[in-house]
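This is the structure, below, for whatever I ask next.
Complex shown without one protein chain; remaining protein chains in place.
A, B and C are the chain letters, set down in written order, and residue numbers restart from 1 in every chain.
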Amino acid sequence: MTSFPPAPARAFASDNAAAAHPSVLEAVLAANDGPALAYGDDEHTRECEARFRDLFGADVTTRLTFNGTGANIVALATLLGSLPGPNHAVVCTDWAHIAVDETGAPERALATKLIDLPSSGAKLVPEQLAELSHVQGVQHHAQPGVVSITQATELGTLYSADEIAALCDQAHSLGMLVHLDGARIANATAALGGTRAALRAMTVDAGVDAVSFGGTKNGLLGAEAVVFLSPAASVGSEYVRKQVTQLPSKMRFLAAQFNAILHDDLWIGLAAHANAMAMELHRLTSAINGVEMDGPPAVNSLFPQLPPDAIGPLRDWCFFWDWDVSRHQVRWMTAWDTTTDDIATFAQGVQLVVGG
Amino acid sequence: MTSFPPAPARAFASDNAAAAHPSVLEAVLAANDGPALAYGDDEHTRECEARFRDLFGADVTTRLTFNGTGANIVALATLLGSLPGPNHAVVCTDWAHIAVDETGAPERALATKLIDLPSSGAKLVPEQLAELSHVQGVQHHAQPGVVSITQATELGTLYSADEIAALCDQAHSLGMLVHLDGARIANATAALGGTRAALRAMTVDAGVDAVSFGGTKNGLLGAEAVVFLSPAASVGSEYVRKQVTQLPSKMRFLAAQFNAILHDDLWIGLAAHANAMAMELHRLTSAINGVEMDGPPAVNSLFPQLPPDAIGPLRDWCFFWDWDVSRHQVRWMTAWDTTTDDIATFAQGVQLVVGG
Amino acid sequence: MTSFPPAPARAFASDNAAAAHPSVLEAVLAANDGPALAYGDDEHTRECEARFRDLFGADVTTRLTFNGTGANIVALATLLGSLPGPNHAVVCTDWAHIAVDETGAPERALATKLIDLPSSGAKLVPEQLAELSHVQGVQHHAQPGVVSITQATELGTLYSADEIAALCDQAHSLGMLVHLDGARIANATAALGGTRAALRAMTVDAGVDAVSFGGTKNGLLGAEAVVFLSPAASVGSEYVRKQVTQLPSKMRFLAAQFNAILHDDLWIGLAAHANAMAMELHRLTSAINGVEMDGPPAVNSLFPQLPPDAIGPLRDWCFFWDWDVSRHQVRWMTAWDTTTDDIATFAQGVQLVVGG
Partner (left out) sequence: MTSFPPAPARAFASDNAAAAHPSVLEAVLAANDGPALAYGDDEHTRECEARFRDLFGADVTTRLTFNGTGANIVALATLLGSLPGPNHAVVCTDWAHIAVDETGAPERALATKLIDLPSSGAKLVPEQLAELSHVQGVQHHAQPGVVSITQATELGTLYSADEIAALCDQAHSLGMLVHLDGARIANATAALGGTRAALRAMTVDAGVDAVSFGGTKNGLLGAEAVVFLSPAASVGSEYVRKQVTQLPSKMRFLAAQFNAILHDDLWIGLAAHANAMAMELHRLTSAINGVEMDGPPAVNSLFPQLPPDAIGPLRDWCFFWDWDVSRHQVRWMTAWDTTTDDIATFAQGVQLVVGG
């Protein structure tokens, strides 16, 4: 039996297992300074909306929501609702969170088909959209209406801004709109330059119509923002949000959280740290005999294959989730609060149980 | 125990208990003359579409459907689908077939609220629509999107063409669209002049956006038509029809039925006869002691109140349905095939059991 | 122009305009003590579930949700999902929040009809349910499946525990289940004895199947709980919650809020205070000439009718919402943080602008 050192203070289960950042809690406390009207008619929400306009442009519309599934559905339902005709289909990859990890919530709320295309690295290419044109105009087939891509993807890969722009061009030329599921858009932004310009390049400049802008995985207590990047894309979104149960009553407490991390681009810093920790974890474990892994991570997750016997003891010591049991593949995920000590200790454990 | 004469050959249960008109069956037989492509790509459907353009105008789009609930939902789903934003509500009366007699099919297929307003004689007035403006723009309330009226109504009453025009004006001024459930539009047409001009006055000229044009209750085996009265109103209706399970495969056999009754305005003649039979039934029974009834019927139904003890024996002899049990009110309905003999015999029975 | 004193620190807009209670924030801070697995696999959620079992009984299942609409839909969708057959209808009053104030969210998520019955004081009576039996078994009518009542009601009235038990008996005898929308169940509990026994008497003892247990209006940052009162009623509720977008990721931060107010029955104390403040407001304003109002409030809201000219100036000074504009009726609502000073000052203002 392996004799492990004391486990890292923070395991590698998920970035949504991380705590909230202290400045987020301070902001919530500060927002609790007396009464404020509900449903967004308060100064914190107005500040938040202004901050998102600063980030993306004067024309954007921001709708705060509770969680990621809710954000995706507010975005998709609004975009689909702007298309005349039947319930249009949503196109995504076969790894998409909306297709795989949301219990059919999109099909229930949208009453429409998700066309999940096979993908390499959880990324779509424009040619796949072009091929959809053969079902357009045929009354027997679901009509594609919105493309939903994820950035960073569910596999920890990234689209370049140019790749997203090419997808948007293709989609728009077919009359389709584009949603970007950015549950980890901060990690993507950090990885692609770490600037607001990098964010804009892969969203508003690329032609994306609506973004699910993640917060919960990046140090919030729990809040997401749907940002509609043009006035046309946002029509009716306030009703849609209520209709799909995502209208927060005391909205100021969600807005304050975002205000805290949008201040001074803390959101980029937190994600950059998480990314760096994943890189460091890769550096310390990829050479261990018995650990099979791709090259350095693009963002904050690693998907190593381990010797079958090693997985149980290692996880009992420091928790992480399986990824693909049939291949003995697991997922190690870092977060804004992962420390170099956590990494070093964990790598030591991996060495003991796998490399030993 | 009353000693009745032989019962009428045709009872007064409903116009959908009537047989199909011989010319309808002849047309179906004639259409069965070899192969024809499915889903409407056939000469009978093309003829049918042309006949509806002759009837309503060059710009209309016709979608054949199987039944009345299907027609209503194809119409409503298409109109709602043309409105940007959330799932808009449908406004109707508290007597509306879509609200009362369709098992919640509209709510299921449309995933939206039906706002059923109180009504006098199953008719809406423009003021009721105007009052809806107070919920427009409030994110907590369902946003009215389509008004659905019934002509002739579920209570056998009629809107004048001017009344429909006023409703359409009010609806359109509020950004709403108008659907007319015309399961018995033939009876209404017959009652309001008996001409194609009368039909147009209360539909396309009045500003209605889509009509459910009934056939089954007017001598068909079973077919209805949704007629979209402007190109804008019909966008996507071919996909919507399939999506709500109303796309007929061997469509020629539905089209042929309509072609038979649209020829030489047989549809108006059949309905005029049904109306006349109801008038005759009113003439022969309204003066019978114990029969309480409103004045002469507008179309083909009577709603008499009878002595409680009379209802059972009378119905056992010649079937009809209850209407409001608490008031001892029943419904007598005539059809295209009701004869004056049927009427005379039935009136004799009423006299025996009620007036005796 | 009226010369008002400085406005009360807290207006009378709504109990969801109130701040969060300090102990709630302390609990959230304390819960932010390092990593914790997401989606409820954490000690705070386990404590919360245990606290609800203490409150209602060992057999109950608790599902935390984000907001009241979400809680209602998780409850209704789960109860409806347990009934075999078609999409059953939900029965409620014409004042019900689910029917009037949720933008058609129930119809969208449940794809079913809400049968909103006329009511006196926003309360149903068993006879209304009994009358629904005439549509049971008729294939043309939506089949009632769940009754949803609200306690305290949207009009600030209360059901007695016996009244709820009678409704439950009637519903169950017709094969229907019962949901209680308890957005203000704390205020009802405080008003009906202020004990846990009072809560149980009107819920689990009365035969209710599922409760939306409100928190947000009673001092939380934002959290509600759906409590299923029997194992049979809760089947599948964990999937339903995710499917209707109400599964919180960092659930510990919602659980901690409830743990704070469930401790030492703080939730009852907070609501009792809000109720008492409404009573005091009634005492100080009901006698003012020009204020028309019912007798003392049952819970924490007043619905006075005011002289038309008085409403604007009074609201500009200290905010409240209109209730029925046509009758010059407004709503004044107290909360857990309303003070006697707030009340005294506000009454002074009413006296100035109305009574003066």
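Definition applied: a contact is a pair of C-beta atoms (placed from the backbone, for glycine too) under 8 Å apart; a residue touches a chain by one contact, two chains touch by 3 or more.
Please read these numbers as outputs of a predicted model, since none were measured by experiment.
Checked against the full complex, the candidates C:L155, C:A191 or C:V240 give a single residue touching the omitted chain, namely C:V240. Within the whole complex, the absent chain has one touching residue among B:F52, B:Y159, B:F213 or B:F253, and that is B:F253. Of the candidate positions B:A142, B:V244, B:I288 or B:V354, contact with the unshown chain belongs to B:V244. Touching the missing chain, out of A:D42, A:E102 or A:E224, is residue A:E102.
Residues 9-11, 13-14, 16-20, 25, 28-29, 32-38, 66-70, 73, 102-105, 108-109, 111, 216-217, 221-222, 239, 242-250, 253-254, 319, 335, 337 of chain B touch the missing chain (whole complex, contact as defined above). Although one chain is not displayed, chain A still touches it through residues 86-87, 89, 100-104, 107-108, 111-114, 134, 139-143, 325. Even with one chain removed from view, chain C keeps its contact list with that chain: residues 39, 77-78, 81-82, 84-87, 111, 139-140, 143, 235-236, 238-243, 247.
The rule is simple: only the chains that are shown with their structure count from here on.
Ranked by distance of CA centroids from chain B, the top chain is A.
Nearest to the global CA centroid, when each chain is reduced to the mean of its CA atoms, is chain C.
The geometric centre of chain B is 42 Å away from that of chain C, both derived from CA atoms.
Chain C has its Cα centroid 33 Å from the Cα centroid of chain A. Across the assembly, chain A contributes residues 111, 239, 242-243, 247 that each touch 2 or more other chains.
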